[in-house]
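All protein chains but one are shown at their positions in the complex.
Chain nomenclature is as follows: A, B and C, assigned in order of appearance, with residue numbering initiated at 1 for each chain independently.
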Amino acid sequence: MKQPGGKPVSRAELIEQYNSVRIFTEELCKPLENEDFVIQSMPDVSPTKWHLAHTAWFFETFLLKPELADYKSPNEQYNYLFNSYYNAIGQQYPRPQRGLLSRPTVAEVFDYRRHVDQEMLRLLESLDQQHLDKLAAFIVLGLNHEQQHQELMLTDLKHVLFQNPLYPAYMSQQDVAKSKPVSALNWIAYPGGQTDIGFAETGFAFDNETPQHQVLTQAFKLANRLTTNGEYLAFIEAGGYTQSQLWLSDGWALINRESWKAPLYWVKQAKQWFEFTLSGLHPLDLNAPVAHISFYEADAYANWSDARLATEFEWEQAAQGLSIEGNFVETQKFQPTALLENNGNKPQQMYGDVWEWTRSPYGPYPGFKAATGAVGEYNGKFMSSQIVLKGGSCVSSTNHLRSTYRNFFYPHSRWQFMGLRLAKDVNY
Amino acid sequence: MKQPGGKPVSRAELIEQYNSVRIFTEELCKPLENEDFVIQSMPDVSPTKWHLAHTAWFFETFLLKPELADYKSPNEQYNYLFNSYYNAIGQQYPRPQRGLLSRPTVAEVFDYRRHVDQEMLRLLESLDQQHLDKLAAFIVLGLNHEQQHQELMLTDLKHVLFQNPLYPAYMSQQDVAKSKPVSALNWIAYPGGQTDIGFAETGFAFDNETPQHQVLTQAFKLANRLTTNGEYLAFIEAGGYTQSQLWLSDGWALINRESWKAPLYWVKQAKQWFEFTLSGLHPLDLNAPVAHISFYEADAYANWSDARLATEFEWEQAAQGLSIEGNFVETQKFQPTALLENNGNKPQQMYGDVWEWTRSPYGPYPGFKAATGAVGEYNGKFMSSQIVLKGGSCVSSTNHLRSTYRNFFYPHSRWQFMGLRLAKDVNY
Amino acid sequence: MKQPGGKPVSRAELIEQYNSVRIFTEELCKPLENEDFVIQSMPDVSPTKWHLAHTAWFFETFLLKPELADYKSPNEQYNYLFNSYYNAIGQQYPRPQRGLLSRPTVAEVFDYRRHVDQEMLRLLESLDQQHLDKLAAFIVLGLNHEQQHQELMLTDLKHVLFQNPLYPAYMSQQDVAKSKPVSALNWIAYPGGQTDIGFAETGFAFDNETPQHQVLTQAFKLANRLTTNGEYLAFIEAGGYTQSQLWLSDGWALINRESWKAPLYWVKQAKQWFEFTLSGLHPLDLNAPVAHISFYEADAYANWSDARLATEFEWEQAAQGLSIEGNFVETQKFQPTALLENNGNKPQQMYGDVWEWTRSPYGPYPGFKAATGAVGEYNGKFMSSQIVLKGGSCVSSTNHLRSTYRNFFYPHSRWQFMGLRLAKDVNY
Partner (left out) sequence: MKQPGGKPVSRAELIEQYNSVRIFTEELCKPLENEDFVIQSMPDVSPTKWHLAHTAWFFETFLLKPELADYKSPNEQYNYLFNSYYNAIGQQYPRPQRGLLSRPTVAEVFDYRRHVDQEMLRLLESLDQQHLDKLAAFIVLGLNHEQQHQELMLTDLKHVLFQNPLYPAYMSQQDVAKSKPVSALNWIAYPGGQTDIGFAETGFAFDNETPQHQVLTQAFKLANRLTTNGEYLAFIEAGGYTQSQLWLSDGWALINRESWKAPLYWVKQAKQWFEFTLSGLHPLDLNAPVAHISFYEADAYANWSDARLATEFEWEQAAQGLSIEGNFVETQKFQPTALLENNGNKPQQMYGDVWEWTRSPYGPYPGFKAATGAVGEYNGKFMSSQIVLKGGSCVSSTNHLRSTYRNFFYPHSRWQFMGLRLAKDVNY
């Protein structure tokens, strides 16, 4: 494991990163009531308590048990309860029933984390350098895994709180400065051609970003910014949800079956649109990026706009060389926000705010091999029927993202912070 | 409202009863972890927290709001969240989603109860005698309602804890004295004939126990005691669950669809049978009454035994004049227990341990009229497709029961403490 | 087997009855297109082809195979395909998939019937008198069974044709004389008291009508005629389907889940009500008895009318001694019809037109024992969660009915010709 600069990751750095990520997970829990930790509002959502335990289980399973000879788990059944989907590790407590577990209690789960942290530090301090170098990749994988769950904790919690007609807030209302109108969308042209796609740097990346390979793209244009709530509202008001010709067949069936008429979390009260956020219900900010839409909705909006979504390769080309700036979890807004400054000549909001739906199904890169052993189940086995999203969201960690990062969800999913940026053909 | 003796219920008595029932509800919660209050393990089950709030809501809705002019609810939406099924009161939060509510928190729910209790006492102390006499029936209804929910809290909690592979216990293991073998079952003969059925005393009864009327029964015999786990196990081992001819058609479909092979809460580990109880997993007590069986299982067992279940009228005839003694919630065993002393000549275990399935569908007595207003929804609207159970269980309150009491559940239900007593024809 | 007069049933009579019933089944099929025989529109419905084969299978299974040593079935798998629900006979082809069988073809099924008929006649002619006496009851059971399936063929076919937006007719439109308005409903009083209930005559009855026993009823009143479409329409227009307080809880859930707003087969086109019949779509006849309503609808209508449904015992008391007259299958109307002559002083339409929902759950009479062997599955195993209906319908055979006859369906069922007659308490 090497740092981006090429230097091996040092013991001190690893420990510092470990502590920093682990502590941040728990900081995110501070505003919660004990009862909030328990609930699972749909099979895709896990209780906060479960996320806390599962991320500890990850270190226990992939590092402490194999590497610390005298390691003892506080409860051997945690291996069953908190295994998410690693068949090579063993059977799993059924995912849709995670919300039926009152025990271990929240306090016991925090104790479990304490235990794992102490043992991880013991491990990290006791390893010789050679061993440390060998394990660094696993540790960094565990930390990236935990960052993903930090994001899921917030998106899942948002879904949980939304089920409650009291519309409880995770955090007290922000002092919301009135957002400024965004300028009309501008198109930025890219020449296309053969480009390197995928990760080949030093530092950490997931296996699904490799191997780096060449992809041929045609010339294309990309919107300079994300699509806003205001623009999406125009689509709704123009009857977008009632015009079958805008929709993929599966999407049309879905929105009719589920009676979807707007993004998730949009609530209409007395003819006014509100949006449920982690700080409760607020009037819809028309200048903020639209969020919580499915791939089908993003695609239908693009059709209505006489445009399309970008491929993951186009997006990655456009992102190459851009610095990773934006509205991330560190801003503690936990909500996409309007552009402060409009700049039509360069791509803005490429990172942060919302994950951007591409039109690319999630699949293996040429020559992709999943890692051997249980961690090989991390990404590879999900390579069917899902769609790639790029960029990162307002609840992603800055240092978790890069241009080659491939997030993926089913096309019907919309409980993540998901939005869209338009793209266009040049030659057709 | 008159006491059984015929005297009007006094203000002091009412207050004492009110306090006593309300405090007992909360005492039952003492062993719980905060997380245990939140979970709903199936649509029939409600979270403990919901029971606590709903029973407060009942007094708020039927007494405080109509009778206390200046009453103010802590939260107007509680009327939506904690209305169970009273359409006349308004819409209800969907029953299967009660486990999705983290707020109000457990502490807030207890505060709600505090608030209602204070206001109820203010009401009870401020009413003039005439008003008090008029409202006494509602208050006693509210207390009987709360006693029913005390029972549900325990049966629901048992179901919740059972979902957890850790098999957590509600209470620490009792010091289980080894039970004594029960004698062979004895038959007690009853002549049948015209009998008064239903309630016509002073004191409280539910509307579904009235009006008292005459029913004609044929001569019959009743088992002197409940069927035991040991006897039921013999039925299982004789292939009872594999012989279609023993089963009602709906029951046969059910046990095959659900792969039922034993009562709920029976767990086979390494060829030995265990039973999950509120004090955790224990070896099956062969002498204790069988519990947690559906009507279909009770009926199939009776067929296999060349007997049948009693009608509710037969049971009530047999119970007339018996004192209400048995293993109730006050014994704090929370589990059916073996007979201490066998007496073949008189009916034993008629009250307590388990509710006894009858063969009588739950319907209106001749001339039955539901109460007017929302409380009329309490019993009458459930008079289809359910079956009457008699007697009371190990989690019923002694003073809640009487021979005319009609409990009712769907024939597939088995998460209550439900068991059976055999009956037989004499003349056929 | 004795005739109602007490004489044994003769060979010639048996053969004549056999031929007559069997031929009538096939006559009912004359108007059908080949394609109509194949379709199953819901699990409760069977394809006509299946009814034709199953009724042959019944004679094959219960008479030919056990009694004719050299009997050979045309296809041994018919025993699997055409067994309805007799577990003692063997496994059954899944009921909901009966509409997936294109083979045997319609012609092959008629061949199967031919084969069974020839062999049945061979059997009937070859039996000595003693054997004949012994088997007569089974043969008559088989014929009553076939009469039930004649009724089901028509009700199932009506349901099948109704799925088709072309609204095809089974028979050409009748020359419908305009019906006359019916007089206001009159109440006929009955004293109640101890009455013999159940069958104890000579002749045929199903096991569920026995043993005869005494039942005690209270004084009651019965409507002199069936409730009409016009009266039921008034209930609809008064908002009957929107007032929860009129409905049993299960019924309220059902009509909301299924969006029921009128009886099955009522179709509203351009603000006018039509009714789908076996001769196609016709304007609703306001004077004809309402049909195709569930128990829940019948019960809600009765509540709205400040009345109730009769118990099966009340109905049977009222019917004792009445002659079996009415609109039956022999009139070939296949549709309930308005009273020709109103007579408020005696019960009219007690037989024919529609089966009348009672308020009595279907259960065993005191001392009921199902027959031994597979035919014991005919009635007994269905004695849970169903409701008794009395009287017979416009598609029942006259000679199939009697006052003790107990038909039964689930309370949600309404594809049979089911209607209602109001009843009232006298003393309450």
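Throughout what follows, contacts are C-beta pairs under 8 Å (C-beta built on N, C-alpha and C of every residue); 3 or more make two chains touch, one makes a residue touch a chain.
This is a predicted model, so every value here is computed, not measured.
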item: Omitted chain - touching chains that are shown; value: A, C
item: Sole contact to the chain not displayed, among A:62, A:170 or A:247; value: A:247
item: Identified contact with the non-displayed chain, of C:99, C:263 or C:361; value: C:99
item: Footprint left on subunit C by the chain that the document does not show; value: 33-39, 41, 49, 75, 77, 80-81, 93, 97, 99-106, 160-161, 163-166, 168
item: Missing-chain contacts mapped onto subunit A; value: 85, 87-88, 194, 211, 213-218, 244-245, 247-252, 295-296, 299, 359-361, 363-364, 366-367, 369, 376-377, 381-385, 411, 425, 427-428
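The definition used in the following text is that only the chains that are shown with their structure count from here on.
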item: Identity of the chain that, by mean CA position, is farthest from subunit B; value: A
item: Computed distance of Cα centres, subunit B from subunit A, in Å; value: 47
item: Separation of subunit B from subunit C, taking each centre as the mean of its C-alpha atoms, in whole Å; value: 38
item: Between subunit C and subunit A, distance of the C-alpha-averaged centres to the nearest whole Å; value: 60
item: Interface hub residues of subunit C, defined as touching at least two other chains; value: none
